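I'd like to ask some things about the structure below.
The complex appears here without one of its protein chains, the remainder shown in place.
On to subunit A.
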Amino acid sequence: MSMISHLFSIRATTCLTRNILRATPIRLLSSASSSPNKTTNANDHILPKELPSSEKRKAKFNISWKTVSVTFIGAASLIAFIYYLDQRKMQKRKVLQRAAVGKMAIGGPFSLITHERKPVTDKDFRGQWLLIYFGFTHCPDICPEELEKLSEITDLLRRDKSTQKNPFQPVFVSVDPERDTPELVSTYIKDYSPHFIGLTGTREQVAEMCKHYRVYFSQGPKVGDDYIVDHAIIMYLINPNGEFVDYYGRNKNAKEVAYAIEQHMNAFKESNK
């Protein structure tokens, strides 16, 4: 596409230059003829003052300003049209990219209870942007680190008032249903942010959600009554339509994740105007 536009622009410029060159000698001629009493005989041998009728017709056809401006307008509109086509193609590509990520079969319905013992499903979160982190309260170091990050992301995104139409909701989902009661989850998440919603449930409910979200989790070896749950360390972004949009691992820091989410929010606003 850019090759063609290149060729077109080259052609346009050559057209233009050809016309300018054609126009200039005639301008020179006319200026020479307008100089009043200086009937310069020198000019006569370059170009005759009075052109023969056939030449005159040709000269009329090549009259400067009209030809130049017409060619110029033609070239400019051609270039503008090609630019417009190029922009349309870029937009189409962007839409396809977004659609491609959304088509990854991640996400689905879930049915759990909140840290306040309120039963919820995925449908209750429509209209909100969700960032879901899977973890457990007896986690030695990774979950606290990631939850601090989630808290920072929440603060960064809540600063911008324009996102209020579709608010940002951070969610913690426990992959340790045996131990993590709603009360335990409630105490745990309060240490990180007052805005978190914690979700837990029966083993079946948690397993069902983790299956849809492709989240691996497995109870480790027991030491007495204690154990560590091995699990995928990941945050999932879900848009107000309940569709999976993006994921973030340990390699991204809070600012990077918040920035990426903002881009998604803006794109969503644009496509839903």
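One rule holds in what follows: a contact is a pair of C-beta atoms (placed from the backbone, for glycine too) under 8 Å apart; a residue touches a chain by one contact, two chains touch by 3 or more; residues count from 1.
Here is the rule we use: contacts and distances are computed from a predicted model.
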Undisplayed chain, where the name is taken from the UniProt record, one of "Ribosome maturation protein SBDS", "Cytochrome c oxidase assembly factor 6 homolog", "Dolichol-phosphate mannosyltransferase subunit 3" or "Glutaredoxin domain-containing protein": "Cytochrome c oxidase assembly factor 6 homolog"
Residue of A:T71, A:T114, A:T137 or A:S174 in touch with the missing chain, whole complex considered: A:T137
Contact with the hidden chain (one of A:S69, A:T121, A:T187 or A:T202): A:T187
Touch criterion as defined above, residue of A:F72, A:Y227 or A:F268 at the omitted chain: A:Y227
Contacts of subunit A with the absent chain, listed as residue ranges: 137-138, 140-141, 144, 184, 187-188, 191, 220, 223-224, 226-228
